[in-house]
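Sharing a structure here in structure tokens format.
Take a look at chain A:
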Amino acid sequence: MAVLRTFLYLLVYPGLLFLFVYSTFCEWFDRKVYARLQNRMGPTHTGRFGLLQPIADFVKLLAKEDIVPEAADKSLFSLLPVFGLAVVSTAALLLPVWNFDLAAPGMTSFSGDIIVILYLLSLPTLILFLAAWSSTNLFSTIGGSRVLTMLFGYEVPLFLSVLSPAILANSWRLAEIAAFYQKKPLLILPNLLGFVIALIAVQAKLERTPFDIPHAETEIVGGTFTEYSGKKLAFFRLMMDIELVVASGLLAAVFLGGFPGGAIIGFVHFVIKTLFIIFLLALLRALTSRIRVDQVVRLAWKYLAPLAVLQLLIVILLKGFLK
Partner candidate 1 sequence: MKIAVFFPELIRSLFKKTATVDYPFKKLEVPKGFRGTPFLHPEMCIVCRACERDCPAEAIEITSVNEAEKKFRMVIHNDRCIHCAQCVDSCPTTPKAMGIDSLFELADFDRHNLKKEWVYVRAVIKPKAAAPKPDAAPEAAPKA
Partner candidate 2 sequence: MTDIEIVERLKRDLGPEALEVTNPDRRRIFLKVGSGDLVAAVTLLRDKYDCAYLATISGVDKGETFEILYHFASPAANINVRTEVPKASPHIDSITAVIPGAILYERELQDMFGLVVDRIPDPRPLVVPDDWPAGNFPLRKDWKFERPPEIIPGGKS
């Protein structure tokens, strides 16, 4: 039974199958909301309401010619998209959706999994950098250096702001943090500042406007993805979509009280909460214009990091007060 559960967990929910379907749905949702915010239609014709559009894009990319540049490091260049996909899918398994026991930590939910998931979410950035660097294109190289520059900006505020609810809940385990806030929903409120910071940092991690600097098409063509085409680009795009799901799932688990109620009700919680966060991210995308890479670093260290420290301070004081 346990083996079957694990297989279900790995392959169906929240494993590969669910991730593929749900991440394409999230991309559709993001695109549709973004389009509606701009008074446009968004995807309309592929499937009902254009629901199948991201899948159609994926399939189309799979069918396209796959080009590896002469000068590129061929094995690295080809391996990285698959590796990236594997990393984010692994991160998805750590989300506390079901198949965990609060009392007994297991393979998918253990003390310190919040750190592991954050680490796994940092890897795609490095993978993007390596991908850019190995393609040897000038634009890619610039994009790669921008990826790393940005990483130094947003990573610290993200860690600080995600860890502050954990400190309040006194646990390094996602399931326990979620359970803590389910019991005391009012304590979500002091973390609101952290939530906003985490949203901005996640936006930067996902490289979406205003932080789409590494692949700013009007400046450096495709940036990191300039030389990628066909299957490899499709995998990278899927990776970004899954990263979107995982990152919003993480924020939902940490800040919005997780996904209580077992597999089915938890699923409803999961969908509603992640879609809410994706809506906020889409709104942020529509609200702003792309900023420069030096402005990102300045924003992160001048505003986000001090505010995240402030958030930590609030949480620590509150904890002392509650005791």
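Basis for inclusion: all candidates are chains of the complex that A comes from, given by their letters.
Some observations on this one:
In this text, contacts are C-beta pairs under 8 Å (C-beta built on N, C-alpha and C of every residue); 3 or more make two chains touch, one makes a residue touch a chain; residues count from 1.
From a predicted model like this one, the values you see are computed outputs, not experimental measurements.
When the candidates 1 or 2 are screened for touch with chain A in this complex, the one that qualifies is 1. Across the complex, chain A meets candidate 1 through its residues 33, 36-41, 44, 283, 286-287.
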